[in-house]
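Dumping the structure here so I can ask a few things about it.
Of the protein chains in this complex, one is absent; all others appear in place.
Chain nomenclature is as follows: A and B, assigned in order of appearance, with residue numbering initiated at 1 for each chain independently.
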Amino acid sequence: MNLMGNIILNVAIAFLVGSVLFGLQRKIMARIQMRPGPPIIQHLLHTFKFFIKESAFPKTAAMPFYIAITAMLCVIWVAAVIVGPVTEGSLLLFFAIYAIHKIVEHNAGSSSGSPYGKLSCVRAVYSAAAEVPLFAVLIIIYLKTGTMIISNIVTFQSQHGALLLSIPLAALMFFVLILSKSPYSPFAITKGKDIVSGYETEHFGLLRGYLMFSESIAWYMLLWIFLTVFIGGLNPVGYLIGMVIITAFVALINAVTPILNPNHSVMTQVTLAFIGIAGSIITLLY
Amino acid sequence: MDKLKTASWFIFIISVVSIVYALVFNPAVWIVYTIALLFIPLSILSFGLLSMARGKKEEEEDKRREPFIGY
Partner (left out) sequence: MDISILGGQMLGIIPLGDIVLYFTPFNLFMFAAALAFTTLIAISKTESQVEAEFGTLKNREVKVDKSEFKIRRFLAIVCGLATAGAMVTGDLFDFTLFVALIAIVNIGIVAAVKEVDVLDSAFQYGLIAMIATLPLFGGAAIILASAGTISLLQLLQIPNSTMILYGSLLLFIGVAGETGVAPFFATKAEMFRTPGSPFLLIIHLSSLLVIVRTIEILLILNKPF
């Protein structure tokens, strides 16, 4: 297929599936909490709706950073789609993309001049110190498979069986990372409701729709990496089923846990990262 | 038409044209990646800047005033 067509198709799939999965997550959470909940396509509808809402830019914002940072989020996750489903490139690139995602959270919060955004910005820096070690799971995968290239990891798994079974602690670490990126999760301190909407507080109207567009792609891509790297060799239906299962599981956890305060959240993540890294290396050695 | 709208139209047209160019003519791989990375996000952003509703000029003064007047 034409490369550009491939990229556009994958971006569109990532956006649509990611949005619907977000909607599904809210629905499941609502049902667990005995509420009817919004329709499953609500997140998708919101994204579209925000594009035609009345928008304005705060007088205090750092222009043009305030707008450019939303485009930056979209750029990095389009890059993730290219590295992931389109070319099956290097996992290290995902590490870089994730690091830049934290920076976007940081700056989207601070560029508006809102105190809520600023607090979220501080928390983004703070949580980066916990989430980047979690992303070190990539190194464990590298130690196990001897490669960072996704297509080679898939080949490795077709010969040696799924990595989910051979390095389960690494899979757990990655799951915690996915969990911390989901809305309403115990680790979602940058979007905690105590600071309104965190770094998105002052990005309303079309910029919010734009951020939600990129976040849907981000959610799809995180699930895609998890399924590809730890199970591997799935067909599209397999991916869809896997994503629905993970989303449902995340929704179950989010529905029954409160948002932790920043210190507890970071310390929990760091502890899990430590257990994951140390445990995996010990199991790899013996 | 104000500056923001003109710039948005300009960016939107450029990005759509370059995406179509990459779709139709199949240029070298790195050109396609550059176009995809730059112009897919920019086309969505500029489309959003064009499609968003703008506040009315008359209402601007009301919005600027402090909404909380309970002192």
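Everything that follows uses one rule, which is that a residue touches a chain if its C-beta (ideal position, glycine included) is under 8 Å from a C-beta of that chain, and two chains touch if they have at least 3 such contacts.
None of the values given here were measured: they were computed from a predicted structure.
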Where the missing chain makes contact, among the chains that are shown: A
Contact with the hidden chain (one of A:61, A:154, A:196 or A:255): A:61
Contact with the hidden chain (one of A:27, A:43, A:102 or A:191): A:102
Touching residue (missing chain; options A:132, A:196 or A:255): A:132
Interface residues of chain A (partner: the chain not displayed): 60-66, 68, 72, 76, 79, 83, 89-90, 92-93, 95-97, 99-100, 102-103, 106-107, 110-113, 115, 118, 121-122, 125-126, 128-129, 132, 136, 139, 142-143, 146-149, 152
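One rule holds in what follows: only the chains that are shown with their structure count from here on.
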Residues of chain B that touch chain A when the two form their complex: 19, 22-23, 26, 29, 32-33, 35-38, 40-42, 44-45, 47-49, 51-55, 63
Chain A - residues contacting chain B, complex: 2-5, 7-8, 11, 51-56, 67, 70-71, 74-75, 78-79, 82, 205-207, 209-210, 213
